[in-house]
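One structure is given below, encoded as structure tokens.
A single protein chain has been omitted from the complex, and every remaining protein chain is retained in its original position.
Up next, chain A:
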Amino acid sequence: MSNTQQLEDLTTQVRRDILRMVHKVNSGHPGGSLGCAEFFVALYQEILERKEGFDMDGIGEDLFFLSNGHISPVFYSVLARSGYFPVNELNTFRLINSRLQGHPTTHEGLPGIRIASGSLGQGMSVALGAAQAKKLNNDKHLIYSLHGDGELQEGQNWEAIMYAAGNKVDNIISTVDLNHQQIDGCTDDVLPMGSLKAKFEAFDWTVVEIENGNNIDAILKGMAEAKSKTGKGKPVCVLLNTVMGNGVDFMMHTHAWHGKAPNDEQLANGLSQNPETLGDY
């Protein structure tokens, strides 16, 4: 069990990793990655019941699926800093012959990744399949998944959401990163989705809201509440309110940094706001 300061220090280091990774190759998705840094740190350090090492089937441990695969920088950073692969490998992000592809994949055998994602809207179905496999295997561990809010515009999600409730898949906690941004602008401008809480509840899911999804204590409390609601015949959705670009002031509250890398000066600015804590890769 880490204390909050340790988790915050790790989050600061993860922010540095994200900025340096996308800067080096002048590509990648820093905005959503930064917005979810606290969530990933809390998830991998505190929430997931994980075994040592990695095997694809993941029997006897909680599993996590990232559906909005473009926030790979935060996923890779936290996986590396949670011991799945050497931290130095973050240096190879998006380079030729790397296991750290632009979007996560099992194809290169990177430990910690169980499905390719990036083409949006597929992750919830996969997570539900893994949840059903857990039930067949009498494995009481949980499935966690993360989805973008804009991603919910993909219709396959709603097939999956309908399936989950209809089949009482109650060993899954699907989190939606509610940052209200997507590539072309605010979600409300691109395609207004109304109340996601009302929608999930209408589909007979249990919904837990985390008002400040960039606060580690709030995430831990909210996710504990979500976990307490599993196993009761309903799938559980967490609406995680985050700020895109969190922790780097000029990247916050805008979609501008969805898929754009900082230049040298912007990198220096961003890093200065997040002093090194655990050591850069």
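The definition used in the following text is that contacts are C-beta pairs under 8 Å (C-beta built on N, C-alpha and C of every residue); 3 or more make two chains touch, one makes a residue touch a chain; residues count from 1.
Keep this in mind: contacts and distances are computed from a predicted model.
For the omitted chain of this complex, the UniProt record lists the protein as "Transketolase family protein", which is one of "Branched-chain amino acid transport system permease protein", "ABC transporter substrate-binding protein", "3-isopropylmalate dehydratase large subunit" or "Transketolase family protein". When the omitted chain is restored, the residue from A:Leu66, A:Ala80, A:Leu110 or A:Leu128 that touches it is A:Leu128. Checked against the full complex, the one of A:Arg20, A:Arg50 or A:Arg114 touching the unshown chain is A:Arg114. Hidden from this view is one chain, which touches chain A at 56-59, 63, 65, 105-107, 114-119, 121-134, 136-137, 139, 155-156, 159-160, 162-163, 166-167.
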